[in-house]
Structures are given as structure tokens and as C-alpha cells.
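Sharing a structure with you now.
A selection of the complex's chains, in situ.
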Amino acid sequence: MLQSAAQLSGMEAPDVWVPDNEDATAPSMRDEGVENMIDVISENGADFPGEIHPRVVWHRESPTTRYQGFQQILKLADPENGAVDHLDGFVIPEVGDIDDWKKADEFLTIVENEHDLEEGSLAMSVIVESGEAELALGDLREEMGKPSNNLERLFMLVDGEVDYTKSMRAITPTGELPPWPELRHNTSRGASAAGLIAVDGPYDDIRDVEGYHERMTDNQAKGMLGIWSLTPGQVVEANKSPLPPKNGSWQLEVNDRTIELEEEDGRHVYGGDEVELEETGDDQYTLRVGGDELELDGEELSQELLDMTSYIPSLDDIVDSMEEFEAAKEAGKGAIAMERSGTLVIDGVEVEVSNDRMWDEATYQAAQTPITLFQDVYENRPDQHEDLEELYGEDLVERAMVVG
Amino acid sequence: MLQSAAQLSGMEAPDVWVPDNEDATAPSMRDEGVENMIDVISENGADFPGEIHPRVVWHRESPTTRYQGFQQILKLADPENGAVDHLDGFVIPEVGDIDDWKKADEFLTIVENEHDLEEGSLAMSVIVESGEAELALGDLREEMGKPSNNLERLFMLVDGEVDYTKSMRAITPTGELPPWPELRHNTSRGASAAGLIAVDGPYDDIRDVEGYHERMTDNQAKGMLGIWSLTPGQVVEANKSPLPPKNGSWQLEVNDRTIELEEEDGRHVYGGDEVELEETGDDQYTLRVGGDELELDGEELSQELLDMTSYIPSLDDIVDSMEEFEAAKEAGKGAIAMERSGTLVIDGVEVEVSNDRMWDEATYQAAQTPITLFQDVYENRPDQHEDLEELYGEDLVERAMVVG
């Protein structure tokens, strides 16, 4: 598995590869695990397109485990073994209080010193899987500034929901993991305050692609931009999910549910039966939603549907709007109206909807987050250029790289 | 805009007016902005019915911006300029850690000293729009007690979701703001622990009155009683929203959705099709909800519907109940049953529902929150007396002012 992972590239390769010497390796095989990693990374590490951060063993409640983790790092980072040139850092699971994080940090400092590596050159990522580690997220920003540690080496904060659930003694009837929205918020906030990257843990149900996407959408709304992937298939989904779509689409909000409309020849068609629309006369319509029945003329209908719909912009839409706003700003304007319009079809009746949204500096900057992410990935992952150009076209990719 | 805002009164005037010299003013116009504020406030400030707290510029990451903010405050608060008599404090946006809050506090202390104003007389409100500011909310209560600062001047804690979203690098498909429930909880908790007022940020979609109301209801359930208003129309909604309604109403919970029943001649009518009711014989009914079909006699039906309904009490109902409980308490009783009954109509079939709720000291005190807010607003806003009396009647307003 190490061999095949090391050879992934493009959309199948993750931004960060975490060869695992903890849960994925039987306890008795961990010395061999370290050697396998050294073999594979020293041979293939130079060609791997992302960063490499092996996970070693660690436990806040076991000095034995922590000492084993130290030994694993010492060996993996030994220049004589040839892997350290391709290693970017280490992932430390099962951390506790901030003082426990500092123990791992200190071991990395010692390893760096022993092997004549630059102090702070090995990044450290942690897996938050206990209440005490979650509490430590609130202290990070302050602790990282202290001269007595090298916590500036911190890189990713990963939530580990399986062990977190165990540590919180949580129970669900089906055995599914609880959603833990507060944990994810606190991790994202800690990452934002300390300039780190927040990453969600594994999504167990590997076959459930839709569920994986919903989780990523939910995470992104929390500022948690990364997610663990367990299979090459999940890597592809995780690489593509934060990218704006190729084509814009409309969605309808009915009875607190969101339904994506299907595009047919540039029109956006609703195929459900929770909304009914009938043309009852000249510019007269009857709209039924849930228990309500509304008699509307064309303009009222268009307004009513506009209130029920929202638009998911494509990458092209976002780049367009940003370019337009940049031009307006250069011409001395602080705010402009962006129009968004479309043709919806419900029960065969076509309705044009159109709205103006005010764009000011704040809207512009908020729209920039996905673009900045796009640019960041593009710059760091030349192996994905072809995929991105195939997806969006060369022109759009170029424009997306210069906007903002 | 400053001119017209300064002349608002009654339900159109906010409790706190925040003339803005940050995002609403182009960077090159901010000196002029300060002068305009001084002109308008010195001329109209005495007559403005609410408090006045201008927003100046500030940024946790820019000493230049912070120094500009200091200069703006210094000028706005200069007694020679005539505005300071009508100024209650300042709003500081984009704060960071608690130490950053202290920098703004210190500038206010210096301004007060320079202008011979009483130390602590200028209130300070902050806009929470970063992870580090959110974390500072947990330290407020402790920090405010320290003798080395004047943070007791703190007044409002405002959430600024647009810039918070940017700072958290959050993304939503439609570009809408994430709901950030944890941020709002933490702001409300910080305000409660430190004796301050929690205020939600702007609601962008100005046309969406229903959405604005839903947001306020959600905020109020979190203890966040205020909300930013961008237009006089939003001010009216924000002034009225926390007030108990003129008339009580019943709502039905079906399939996790809440549907308000319409009152017709004192009866409460369900017009949807998710619940069906039929009288099938003498005191025999069939009730269909979702996939379930229940055969019930009249009493069972009444009980079943009671479980599905809840009642939203009017101001009159709340005052009645509180008066009744106060009388009972005076007579030596610690708890009394309050009856609530009504006639529901489903598919033309009338059903009487009635329930007793136990009121004790805790229920009484919990009911008091909206009444205390009512009394607070009434005392501080004589310009709204006429509106309130028109809405509720003079009698009820008088009773509401003495209860509790």
C-alpha cells in the first residue's frame, strides 16, 4: 500500500500523504513499518507531488507509547536512511493538553539537533481526539509565541472522530459517529487563530460518495478546508470538492429541504411534486407549495420563485464577477450590482428569474476564498494542471490565476 | 445618510445608532467622514432618541489603521467640536486578542484624559470578526476586573459574520454566509458572563423580511437580543421582533416542521395537507399524519393534537400569567397551574385542546426576560410610547410596566 500510494499523482494524489505507522499497522509490526516507510520514501519520495508527513505512535496517557513515537521519528528522520530529504513533518495522534503537544515538539527539536537538521524544519501536525486536546486548541495562538518551545512548527490540526467519540464516551443507536459540529468549529477556529490548516478525520463509509461530499460542504462552511481520505477514490473527491463547479446551477428550497434543479438546454427543471405550478389565465398563475396555494401574476410569480431559489456560481461566474468588480474599483466605484438570471421550469411552465446582488469590497474579499485556494493548489501541484485545464478549459484557468 | 439617520424616531430609530466611518466610507474619504459626523451629531445629536456610538477604523494586524482609529476618536471626542456631548461611545471593528482590545481601551483612556472627560465615560463596543477575537470572549470577565485597564467601559459585543467568514476561510456553494451558531453562542455567553449586550451582525438580504425575522428568533433563543440593521425598514423589524405578539397563536409540529395556524373567528385553522382528520362515527375520528393512521375517540384526539401543538403567548397572556402568579405567591402558594385552551380546526373538524402548565418561581422568572426587555426599552425610549400604546393598548402597556 505504501508503494502504490507513493506513485499516485494528479487528482489521485493528496496534498499531504500520511504513511501510517499507528492504527493501520499491527503493534508488533511497527519496527518493520518504519523500515518499509524508509524504503518507499527514500526511493519514491522525490517524485511524490504532495507533502509527506508520516504518522507515528503517541498517547497522552502512555509514556511507553510516546517513547516509541520518539524512536520512530528519530529513525525516520535519520539522514543516513535517506528518507528525511523527502519528509515534510510528522503527524502525532492522541495528543492531550498543550503540555503534551510540547513533549512531542521537544522530541522533534531533539531529533533535529541530533541529525543536524534546521531547528523547526520538521513540521508537526496533531490529531485531536480527546476533550483535553480540544481545549488546547484555545491556547495554541498564545503558546506558539513562547520562546521555550518550537510550536511554530505546527501545520495541520486534524479531528479524529472515532477515538474522540470513544474518549467522550458518546453513544449512537446505529453506532455511526456523532457529527460533532462544536469540535469541528473549535478546530477550525484554533487553526484560523494560529495560522494553521484544519482537517476533518476519516469518513468511514467509503462507498457513500454523496455523504462524503455533504460532509465536505459542511466542513467548508466551518472553514475546515481539508479532509482525510482513505482510498484513491476519496482523494479524487476531496481534491475536487472545494473547487467551484464547472457549470452554475439553481437550487430550490422547499419545506426546509434543498433540491438541485436539473439543467436541460439552458433551462433549470424541477422534477419533484412538492411544488406545483399552473398557468390559469393570461399572466395568471397558481403556485402550490406545501399547504399553501398562491394566485400570482407573472411578476409576482417570478419574485416568489426568486425568494425560493438560490444560485450556485461556477468558477467562470466567480472569476467574471471578480474581474468586473476589479474594473469598477479601478474606475473609482466602491460597489456595483451583479445580475444573475435564469429560466426555471416547473410542471412545464417556464419562469424567468433575475436578481441583482450588491458587490462591495467585503463581498469581493469573501468571494476570494475559493479562488485563493484554487491558486494555492495550482501553484503547488503542477501534476494537477492538466486535470484542471481539462475540467475548466485553459482560458478560464489562466484568468482564475491572475484575478484577485 | 447621516442627516436622515439622525432624524429618525419611534420604531424607525434604533436603540443604538452607529454612524460608520469604516466599510461604509471610502478609505480616501474618512477624514471628511469624521467632519460630517461631527457636523451632524453636534447639530442633531441632542434630539436623537437612542445612543450614538460611531464606528472608527481599526485592525488587529495594522498599526497604521489603529493609529488612524485613534486620531478619529481624538477628533470626534474633542469638546471643541461639539459632538462629544451626544456621543455615548465608539465601535471598534476587526479586533484580535484581548491584548488588542486593551490597545483600543488605552486610546480611549488617553482621549478622555486629553479632553478632560471622565475616565471610562466613553463606552467601547467591539466587532468580533476573527477567531482570536472569538477566543478573547472567554477571557473578558476576568480581564475586565484587572486594575491595569478600563475594559469596564465595554458595552456591546457585535458579531461581524462577513469578515469572520473571510478570516475563517469558510466557503459555501452559493456564497451565502454560514450560520455560525457556535460563534453566536460564544458571543452571547461572553456578554452574559461580563454583563454586556450581544448583537448579531448585518443581515445582507434586505428584501428578505421573513429571513431577518427567523434569524432574530434564532438569536433570541441564544440570548443574543440585538441585531444590526442596515435600513430604516430593518430597524422597525428589529425593534418589534423581541416584543411579544399582540395576539397569541397556535402552531402545529408536523414532520419536524412548524406550521403556524391561521386564526379565523377565534378558531385556529390548519390549511395544509400533511395532517388529515375525519369524523368517522359517534365520537370516533381518523387522524392521518405522515404515514401513520390513528383511530381515536374525542378525548384521545384532543390529547394527540395537544402533543403536536404549541402556543405562542401574547403580551397580554404573559402579563396575565405573571399577575396571577404574583397574586398566588402573595397568598403563600409556590406553584399554580395555568390553563391554556383553544379550538383547532383540521379539515373542517373542530377540536378543543387544553393544557395545564405548572408555574413556579423558575417559570415566572424565565417568563420575565421579554417583560424586562419591554420595560427597559419603554423607559429608555419615550419616542416609542405612542407606537407601543397603539400596538397593545394603553391599559396593557401600563400593566406590563408594573408587573415583575
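A and B label the chains in the order they appear, each numbered from 1.
Keep this in mind: a contact is a pair of C-beta atoms (placed from the backbone, for glycine too) under 8 Å apart; a residue touches a chain by one contact, two chains touch by 3 or more.
Being a predicted model, the structure only gives us computed values, none of them experimental.
Engineer: Given 2 chains in view, how many copies does the entire assembly contain?
Structural biologist: 3
The rule is short, and it goes like this: only the chains that are shown with their structure count from here on.
Engineer: In angstrom, rounded to a whole number, how far apart do the mean CA points of chain A and chain B lie?
Structural biologist: Chain centres of chain A and chain B, defined by C-alpha means, are spaced 33 Å apart.
Engineer: Which bits of chain B are touching chain A when the two form their complex?
Structural biologist: 23, 26, 97, 130-132, 134-135, 138, 162-163, 165-176, 178, 181-183, 208, 256-257, 259, 270-274
Engineer: Under the stated contact criterion, what part of chain A meets chain B in this complex?
Structural biologist: 138, 141-142, 181-182, 185-186, 188-193, 217, 220-223, 225, 242, 251, 255-256, 290-292, 307, 310-313, 334, 360-363, 365-370, 373
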